[in-house]
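One structure is given below, represented as structure tokens, and several questions about it will come after.
Left out: one protein chain. Kept in place: all the others.
Moving on, here comes chain A:
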Amino acid sequence: MTSEQQLTAIKGAKVLMVGAGGIGCELLKTLALSGFQDIHIIDMDTIEVSNLNRQFLFRKSHVGQSKAKVARDAVLRFRPHISITPYHANVKDPDFKVDFFKQFNVVLNGLDNLDARRHVNRLCLAADVPLIESGTTGFLGQVTVHIKGKTECYECQPKPVPKTYPVCTITSTPSKFIHCIVWAKDLLFAKLFGDKNQDNDLNVRSTDATSSSEHAEDVFERKKGEGIGLYGRRIYDHVFGYNIEVALSNEETWKNRNRPRPIYSRDVLPFKLIQQNGNVDKNLMADAPSPVSAMASLGLKSPQDIWNLKENSRIFFESLKLFLVKREKEIGNLTFDKDDQLAVEFVTAAANVRASSFGILLHSLFEAKGIAGNIVHAVATTNAIIAGLIVIEAVKVLQNDANSYRMTYCLEHPSKKMLLMPVEPFEPNKSCYVCSEMPLLLEVNTHHSKLRDIVEKIVKAKLGMSCPLVMHGSALLYEVGDDLDKDMVANYAANLDKVLSGLPSPVTGGTILTVEDLHQELSCNINIKHREEFDKEKEPNGMVLSGWTQSPAKEKDDNASINNGASASNASSHAFSLEVKEDSETAIVPVATGSVPTGKKRKMFDISEDSVPDLSSVPDEVRSKNKLEEIDDDDGDDVVLLDDGCSDGVKKKRLR
């Protein structure tokens, strides 16, 4: 039971919840039951069917409505006299400025993506409001407390980096099913149904691939009067047959690899069958609003079944046909969406046909959907547990009980007899560019690199600023905003295309640039160091940013690679990365990957390998240079270690 003191703190508190999803529903319920009276909740999402297995405040009849609003109404039913203020909005909207955050005693995050988490972290630092951060995936979860100047901020430790794949693995030498999925989704699907002007690594020429002259025709162009059946067959034969033959002709590639098998439609399905494949007319007639589905028209029912090559080929032709006939208007603007049944069917089928070609195990639509959509595993129980832990920390924060703040991990298998493991929070990272004044160092060729490179590849992509401003001393080099006059806009646009040393206020070795995001109220300095040469392979941006503990994986993966993510916003870096942005709760849990602990220690934090790649639940908390120390009560010799043996690292001091 709560003490009087606690109750007073709870009743007087004004709290902001960001996210009304899996953790959010549980959290709002637990806050209300615990006696909180003034709760504000932001969520931009609307309710979907796949939320209902855990977001218990929502019903089927609510599908399509605002999560924040429906959650409020549901909680008011059992706690009618409290105040809950919902915002159906993006927390990154300019409406939620620092002043907005300042009105709260504590901010509680139940978010699903890194971008929003970083944003809220910065606003909480700017507003000097404590932040409690959380995440779950499957049976794993964690809660952390971030207090400006006392504990590390959310960005003090390098964040998980999206999994990336080299371009050639995707285009030529897939060895895993995920490679086939990325190919089907980001290359084939994008080529057929997406923006025609976007760069695409797919070979679209039917003449000699190496001399792909401008005159050679693009096989993806549908010829005048060409029937859908013929067109589909031509695409199929090109990508699964011809392109494989072309690849095979490069003997060097296959010296140490299994040679793929070209697949032509005539060998899998007689032409007649393709023509009669499914029944588009039936689909056309039924004007029921049910989603268009190739599975439905072919009579395939279970998404758990693994289809054979023939079935996959039929789905391929059928879904292509349905896109061309039923969704003609969308073609050219489509991007892959895991909730788009037809898109999932097409990608599953294409990935499986490619997998057959390369001797890779085929997968069911259910599995393929999870991989293609980066779907995060989620169960109600973990979210409930994490929400309970958030409220326990929130009550401590409200009482300013700094000595008892804990970060807590929810584990799948007991470690040191614990399923819930509390750890003392760490001190702020003194070299964190977000919460300390430490300047960053940027090595760059000031005669070659343009201001645009710094704005796009460093300030936006690496520092996560969305409305950046760049200054050299008192000279403004670049800014964005609605209230700028025309001349300035033109001036800034011109600056973007100038090399650094050619700017009105030249940026050279020794210059200190100040970059700011007015919205996030974040400002940091970048020391510029001129460097002539960069390794094209290892440093493709022609720039190296340091001074902030960047995860080693990231630098490595800056190589040309392919992205299984929703948006390759930074097309120039040519990275295909797996980005987790989903409707559920991404945990950043102590999962051992890469260079982390061995033996017993590793086992403790092991996550079961499953169909979903990466999960991005990579080691936010695998603090490669630090120990995680268990809280001692009287068990002084139990120390939970997450120590990779790195001796050069500075051991973090305990908070106390």
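Please note the rule applied: a contact is a pair of C-beta atoms (placed from the backbone, for glycine too) under 8 Å apart; a residue touches a chain by one contact, two chains touch by 3 or more; residues count from 1.
Everything that follows uses one rule, which is that contacts and distances are computed from a predicted model.
> Could you check which of "ubiquitinyl hydrolase 1", "Metallo-dependent phosphatase", "Elongator complex protein 6" or "Ubiquitin-like 1-activating enzyme E1A" matches the UniProt name for the chain that's left out?
Cross-referencing UniProt, the chain left out corresponds to "Ubiquitin-like 1-activating enzyme E1A".
> Of the listed residues A:Gly19, A:Pro174 or A:Pro422, which contacts the missing chain in the full complex?
Checking each option in A:Gly19, A:Pro174 or A:Pro422, the one touching the absent chain turns out to be A:Pro422.
> If I consider the whole complex, including the chain that's not displayed, which of A:Val379, A:Met438, A:Ala461 or A:Val499 touches that chain?
Checking the options A:Val379, A:Met438, A:Ala461 or A:Val499, the one contacting the hidden chain is A:Val379.
> Going by the contact rule already stated, which one of A:Arg59, A:Lys102, A:Lys430 or A:His448 would touch the omitted chain in the full complex?
In the full complex, the listed residue that touches the missing chain is A:Arg59.
> Check the options A:Glu26, A:Asp186 or A:Asp201 and report the residue that touches the missing chain.
The one listed residue touching the chain not shown is A:Glu26.
> Kindly note down the residues of chain A that lie in touch with the hidden chain.
Per the touch rule, chain A residues meeting the hidden chain are 1-2, 26, 29-30, 32-34, 49-50, 52-54, 56, 59-60, 75, 77-80, 138-139, 301-304, 366, 370, 375-385, 387-389, 391-392, 395, 406, 408, 410, 412-414, 417-422, 584, 610-612, 631, 633, 635.
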